[in-house]
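Of the protein chains in this complex, all but one are displayed in their positions.
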Amino acid sequence: MSSKPPMRMREKVLLRVASRVFIPLILLFALYVQFHGDFGPGGGFQAGVIFAAGFVLFGLIFGLETLQQVVPWSIVERSVALGLLIFGGVGVACLLRGGRFLDYGVLDHHSSMHGQHLGILIIELGVGLTVAATMLAIFYAMAGRERT
Amino acid sequence: MWIEIVLFALLVITAVTIAGLNDLFAAAMLSGIFSLLCASLFTLMDAVDVAFTEAAVGAGISTVLMLGALSLTGNRENQQPLRLGPFVVVLLTGAVLIYGTLDMPAYGDPAAPIHQHVAPEYIAGATAEFGLPNIVTVVLGSYRGFDTLGETAVIFTAGVGVMALLLGRRKRRDGDEVETSGEGHGDAKS
Amino acid sequence: MEALGVWNYWVVVLLMMIGLYTVIARDHLVKKLIGLGVFQVSVIMFYVSMGKVTGGTAPIIPDEVPAEGILYSNPLPHVLMLTAIVVGVATLAVGLALVVRIREAYGTAEEDELQRMNGAQS
Partner (left out) sequence: MSEHLSALIVVLPLLAAPVCLLLRHTAMVRAWTSIVAWACMIMAWTLLERVQTGGAISYSMGGWDPPLGIEYRLDALNAYLLVIVTTIAAVVFPSGTILTGTALPEGKRHLYFAALLLCLAGLLGISSTGDLFNVFVFVEITSLSSYTLISLGKDRRALTAAFSYLVMGTIGGTFLLLGIGFLYQVTGTLNMQDLALRLPELLESRTVLAGFAFLMVGGSIKLAVFPLHQWLPNAYTQAPPAVSAFIAATATKVSYYLLARVIFTIFGAAFVFDALHLHWLMLPMALAAMFAGSFAAVFQTDLKRLLAYSSIAQIGYMVLGLSMASEAGLTGGIVHLFNHALMKGGLFLAVASVVMRTGSSSVNAISGLGRKMPITMAAMVIGGLSLIGVPGTAGFVSKWYLVVGALEHGWYSVAVLILLSSLIAVVYVWRLVEIAFFGEATHDVCEVPWNSWLPTWILIGGTLVFGLWTDVTVGGASSAARALLGGTP
């Protein structure tokens, strides 16, 4: 994937300018999907996919090396793990606060509804992080290989 | 009603074309279109969350992954005739499936068992216990949160698998691109 | 006439059969994965069809006050299928990674050629 023939300079400039506009928009949309999932369609998984798509686009236009400077490999690999740990951590936190595993209601002793909101918010973040990082990791892994 | 029939007809045509194509780039693109058509149908069936996900995953990520892999593996497939053995297996599976549909509740029937048991409690609970509008998010996040933890683990597992299989053949300073998986590995050039 | 009420399940079954045939009968490994995708998406279609209620709306409670009395389509199949989609793409990713490695190791991704080469080796 990385070993594409180099594009002509002007096309590349055009792409770069366009991407300056589009990539922040994509990332912004991802954040919207992430945090608006309780109200409309969407949630952590969809947001993670879109978030990764933004970075993949960046990598396709500016090259894998540049992308790796922006998001180093070590961060990607740790994020894959961290997302799942955040999700599980919420569950364990519920245990520690005296509830069942993943019983978010106990996260807030005053209002179980608020606790549920908090729990869903955090686990969706965990899902989003793992999904985005995994998609990026797969892109890194594939783009780093050469055609045989 | 009519729009659904048209979409279903398009789906069948797409699927048959995919099955018959030897050009794998075209097949991959068509499978993206297949997903997109499905996503439209999901919207018609009120599954907006599923439609959104299918569009992002099936038409987006999956297609990109396939094109990426094809750019590494080549896109030619050998011509091959219709095979009898698989055909019989598939017919048999289809027969059992059709047999199973005969006692199913009609499409869209509000009296179907799945709309009477469990689901009403989710719908009621979303307002009463969560105060959240999106019932799917509520069920996904809380009622069946453990499934979602498993789902995240599935993604994580796939990540681990792809990293274990593909990572590390990049040209690094120390040149550790050996990573052999057997004697013949890596030197078979096309 | 009652059977007509399940006509869309029959179309879904047809889609599953086409997908399954592609998996079993075609030789190229990527083609197999594409077929697997068609098969899985058809199963998702089957579940989502179950959830539809005639006259229902998407299971999102509107902001306005008269939220009672609205008929919602069943949210549970949707939730299950979100998971199934994730499983599908996860399988696809691992499968494609394997195909890339197979192609590097054998120089081909056609099943019959692979079998021939494996047979010669052992």
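Letters A, B and C name the chains as they come in the text, with residue numbers starting at 1 for each one.
Heads up, the rule we're going with is that a residue touches a chain if its C-beta (ideal position, glycine included) is under 8 Å from a C-beta of that chain, and two chains touch if they have at least 3 such contacts.
Please read all numbers here as calculations on a predicted model, not as lab measurements.
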Among the chains presented, those that the missing one touches: A, B, C
Which residue of B:Phe8, B:Phe34, B:Phe52 or B:Phe156 touches the chain not shown here: B:Phe156
Given A:Arg16, A:Arg78 or A:His109, the one touching the chain that is not displayed: A:Arg78
Touching residues on subunit B - with respect to the absent chain: 96-97, 99-105, 112-119, 121-122, 125, 142-147, 149-151, 153-154, 156-158, 160-161, 163-165, 167-168, 176, 178-185
Residue numbers in subunit C that touch the chain omitted from display: 20, 23, 29, 32, 36, 39-40, 43, 46-47, 50, 77, 80, 83-84, 87, 90-91, 94-95, 98-99, 101-102, 105-106, 114, 118, 121-122
For subunit A, the residues touching the chain missing from this view: 77-78, 80-82, 84-85, 88-89, 91-92, 95, 99-105
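Everything that follows uses one rule, which is that only the chains that are shown with their structure count from here on.
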Between A-B and B-C, the pair joined by more C-beta contacts: B-C
Distance between chain centroids, defined by C-alpha means - subunit A, subunit C (Å): 24
Centre distance in Å when subunit B and subunit C are each reduced to the mean of their C-alpha atoms: 4
Overlap residues in subunit B, where contacts from two or more other chains coincide: 48-49, 53, 57, 61, 65, 68-69, 72, 133-134, 136, 140, 148, 151, 155, 158-159, 162, 165-166, 186, 188-190
In subunit C, residues with contacts to at least two other chains: 58, 60, 82, 86, 93, 96-97, 100, 103-104, 107
Touching residues on subunit A, where the partner in the complex is subunit C: 39-41, 45, 138, 141-142, 145, 148
Complex contacts: residues of subunit C adjacent to subunit A: 58, 60, 82, 86, 93, 96-97, 100, 103-104, 107
Partner subunit A, residues of subunit B touching it in the complex: 48-49, 51-53, 56-57, 60-61, 64-65, 68-69, 71-72, 129-134, 136-138, 140-142, 145-146, 148-149, 151-153, 155-156, 158-160, 162-163, 165-167, 169-170, 186, 188-190
